[in-house]
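A single protein chain has been omitted from the complex, and every remaining protein chain is retained in its original position.
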Amino acid sequence: MATPVLDKADAAGRPEPGFADSPYITVTFRIRRFNPEVSAEAAWEDFQLEIDPKERVLDGLHKIKWDIDGTLTFRRSCAHGICGSDAMRINGKNRLACKTLIKDINPEKPITVEPIKGLTVLKDLVVDMEPFFQAYRDVMPFLVTKETNEPTRERLQSAEDRERFDDTTKCILCAACTSSCPVFWNDGQYFGPAAIVNAHRFIFDSRDEAGEQRLEILNDRDGVWRCRTTFNCTDACPRGIEVTKAIQEVKRALITRRY
Amino acid sequence: MKIHKYDTVIVGAGGAGMRAAIEATKRSRTAVLTKLYPTRSHTGAAQGGMAAALANVEEDNWEWHTFDTVKGGDYLVDQDAAEILAKEAIDAVLDLEKMGLPFNRTPNGTIDQRRFGGHSRNHGEAPVRRSCYAADRTGHMILQTLYQNCVKEGVEFFNEFYVLDQLVTEVDGVKKSAGVVAYELATGEIHIFQAKAVIYASGGTGKFFKVTSNAHTLTGDGQAAVYRRGLPLEDMEFFQFHPTGIWRMGILLTEGARGEGGILRNKDGERFMEKYAPVMKDLASRDVVSRSIYTEIREGRGCGPEGDHVYLDLTHLPPEQLDAKLPDITEFARTYLGIEPYTDPIPIQPTAHYAMGGIPTNVEGEVLSDNTTVVPGLYAAGEVACVSVHGANRLGTNSLLDINVFGRRAGIAAAEYAHKADFVELPENPEAFVVEQIERLRTSTGNERVATLRRELQETMDANVMVFRTEQTIKTAVEKIAELRERYRNVAIQDKGKRFNTDLLEAIELGNLLDLAEVMAVSALARKESRGGHYREDYPNRDDVNFMRHTMAYREVGADGSETVRLDYKPVVQTRYQPMERKY
Amino acid sequence: MPAGTLYRGREGMWSWVAHRVTGVLIFFFLFVHVLDTALVRVSPEDYDKVVATYKTPIVALLEYGLVAAILFHALNGLRVIAVDFWSQGPRYQKQMFWAVMGVWVVLMAGAVYPVLGHAARVLFGS
């Protein structure tokens, strides 16, 4: 015999912490559907599921896609919050479907699921990510150094200098922040918090030498100055990055550079 | 249908694909096709670190690293390749640092290193600090850094393009790679990429298991495409099962958790690893710990109402230590289990983790069509490939190394080949296979559902070819897979549209998984010994006389159209180290 | 807007919405206020006439609203400035928001008599 399957009777384990007995409950998923091959309008559709409240919203979406309606379309990959594929608006807030447990979002009422805001909706929960990545690319998100001959050893960096930009290295480019930003919704021209976070990651890296250029880019009309400190980005970030704080640090760097 | 022409085409934008792209773009006109946005690749999930004998914190050298790799792989490792891996590791890490990777630092500013399972000083004397890391998100930082440099180099990406077929043309009796066929998710359009050189870097195939640390998208598309064209797959029976996956979900809890002092306990609270590995205890090698856990479970000492898991106990560790060293995994426990690791043990079970086998290549990343012959213009690197540096069992932190070292090598080799080679003529109707496949699925009136078949496949794989295998269980799996392959012909999908038809793609991915599962099971059945990740209860010992050799699996199509797996074998390259018993 | 598409932001977002709305309101009020004050230059009689119309209870109520808007905008403006220039500001923005609300409520309570007192006297006799 291989991987064991035990009779439930003879497995009187000690009671589970957090796993008492997992009663399935009935949950309604209210999903914003849009399929240009069917209709020009988006509409709500309700699905009822039997689901363990400790499961993720992503599990619910999979249940729907796999067992009820295969046309439901969304992006996902890692299923544990590190790839950034499945940012969506769940009960009105941006979150990762794979990091949101049903029990944490009041399963008593229908759970609304919509695509993130401010980007073109392509189908159901899938949006066009190109403008988002374009803004990212526009801030020179890479290390720039002037050295001509390649060092044979690593560049040195003190632990404190490394710590300085630690927070913003966590970004997984999920767009939860940018698409939660009220400025971005109306004006997709704004670089958006994610691009600024990724610029911050290099501006404050002691090894980098293009901070000045990046600051100049963000001094743009559509740069950091458009941020109205609404903190939606910070609240939405699944990686717990203090996004607004990073933006403020960039603003202050711009000011101290000028005056 | 559109036809594109590039010197080099890279399939996959994970660590291996992007490392290759950085080199190839500098040298040739390169396109990277990827089914996910590059930063969504599963390389980002890796936590532990990347091995290199930098000797920043204590004495170390690449020779010791080579030994550990060979021993870790239960001597099935090709030692010439392992030597390259360990030697080039140092430059690979320095390269990444130059590209901007924010490694953790020592007090004097150099890259910090830490211990990891199986890495030792002086051929097994004592653990050594060899793993270079960036907090507990080394893979994430590698993926981001490589993507950043791709942006810098202006690498041309085709995002959400699924490569579904490899084009092979015979020129003067030699099979050459002509290009690939890709499916554009956004529009449903089929694209032919004619290329002088093609590099596969499409990652692993862990999704044929149910409990796995792998992403939903790791479905072995690359392996399947090449295999379908009559090229071999090497050592597919070797799959690594990581001991500590979150119960039922398979989300990985890094070895570091035990490195920090975490203890595995059964339902009686007993520290059972003391029985199985008196010296290394909870830090014994991955295959040993995984087997021990399942032995506990089988003997009725598993936890929970169904007795199907054990506990990873961190409660005796100070909360500050957990916060500082293991922030991500404590967060996983809180998010996914609602468990506070300060006070409660975490339910875990072994999880399918890494495919040691894959597309056979030489050390330049060139794909082989048999034991020695190279397929001109075809390359592979990363988890999709089998060089073989991991042999029967991969050491922790050696894979992030693998993707950088061999990703780079394949990128350079492919671009240089593309320089001197000419385009190979496309076969007639290059898109035929893909069109037929898609049309069949779209118009099928069958009554089988993708999700059902996939579930059954995953269940049978988990039950029969996971940590413990016997003749009988593997046979059960082979039969079940055959049945599922039969039923797969009758599979139907609901989404008949063109735009973002993920329903269709899941069906295609299932087809790939079924092909690869078959290869795996058939290869495992024939290997009547236990070695590394492949553990046969009916043959519990390693058998160097009969099985010190790589498995090479080929697809045979009979005159009646029936498909079978034909097995062949390839000798292992041994240079310095003679096989010894593997003890930790 | 179909139900549910409203973004459910938190303190930060709602305080910004309020800040923006009050800012725009104040601007338009200021515009009108300068115009009416300009009457002093033209004709004192007209000025007094216009101001007299301000002395009704309804306008007093509007005035109370205006004070509310200005006070909120001013206090929240200070919070925004703290978020901008104090390095710990972003971390404590929620607490600062509730502090702003607290101070605002107290001040508004304090403004009831001075602003609405006259109107009350007009309405109910003194």
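So that you can tell them apart, the chains are marked A, B and C in the order they are listed, and the count of residues begins at 1 in each.
In the analysis below, a contact is a pair of C-beta atoms (placed from the backbone, for glycine too) under 8 Å apart; a residue touches a chain by one contact, two chains touch by 3 or more.
Definition applied: contacts and distances are computed from a predicted model.
Engineer: Identify the UniProt protein name of the omitted chain, choosing among "3-oxoacid CoA-transferase subunit B", "Succinate dehydrogenase", "ABC transporter permease" or "2-oxoglutarate ferredoxin oxidoreductase subunit gamma".
Structural biologist: According to UniProt, the chain not displayed is called "Succinate dehydrogenase".
Engineer: Which of the visible chains would the unseen chain be in contact with across the whole complex?
Structural biologist: The chain that is not shown is in contact with A, B, C.
Engineer: Among B:Arg29, B:Lys498 or B:Arg549, which residue is in touch with the absent chain?
Structural biologist: Answer from the full complex: B:Lys498 touches the omitted chain.
Engineer: Residue-wise, where is chain C in contact with the chain that is not depicted?
Structural biologist: Where chain C meets the chain not shown: residues 20, 23-24, 26-27, 30-31, 34-35, 37-38, 40-41, 43-44, 47-48, 51, 54-55, 59-60, 63, 67, 70-71, 74, 77-78, 80-81, 84-85, 111, 114-115, 117-118.
Engineer: Which positions on chain A touch the chain that was left off?
Structural biologist: Touch set of chain A with respect to the missing chain: 33-43, 45-50, 63-64, 67-71, 118-122, 128, 131-132, 134-135, 138, 182-183, 185-189, 216-217, 219-223, 225-226, 228, 251, 254-255, 258.
Engineer: Hey, which chain B residues sit against the chain that's not shown?
Structural biologist: 494-499
Heads up, the rule we're going with is that only the chains that are shown with their structure count from here on.
Engineer: Give, as an integer number of Å, the spacing between the C-alpha centres of chain C and chain A.
Structural biologist: About 37 Å, centre to centre.
Engineer: If you average the CA atoms of chain A and of chain B, how far apart do the two points sit, in angstrom?
Structural biologist: So the centroids are 25 Å from each other.
Engineer: Taking each chain's centre as the mean of its CA atoms, how far is chain B from chain C in angstrom?
Structural biologist: Computed from C-alpha means, the inter-chain centre distance equals 62 Å.
Engineer: Please list all residues of chain A that touch 2 or more other chains.
Structural biologist: Chain A, residues with two or more chain partners: not present.
Engineer: What are the residue numbers in chain C that touch two or more other chains?
Structural biologist: Residues: none.
Engineer: Can you list the residues on chain B that touch chain A in the complex?
Structural biologist: 36-37, 39-42, 44-45, 93-94, 97-100, 102-111, 134-135, 137, 140-141, 144, 148-149, 151-152, 186, 215-217, 249, 251, 267, 294, 297-298, 300, 302-308, 332, 335-339, 344-345, 347, 449-451, 462-470, 473, 493-495, 497-503, 537
Engineer: Enumerate the contact residues on chain A facing chain B in the complex.
Structural biologist: By the definition above, chain A touches chain B via 1-6, 8, 10-11, 13-14, 16-19, 21, 35-37, 54, 56, 65-67, 69-71, 73-85, 99, 101, 103, 122-124, 126, 129, 133, 136-137, 141-143, 145, 150-159, 162, 165-166, 169-173, 202, 205, 207-208.
Engineer: In their shared complex, at which residues does chain A touch chain C?
Structural biologist: Those residues of chain A that touch chain C are 30, 32, 44, 89, 91-93, 112, 114, 117, 180, 182, 185, 228-232, 234-235, 242, 244-245, 248, 251-252.
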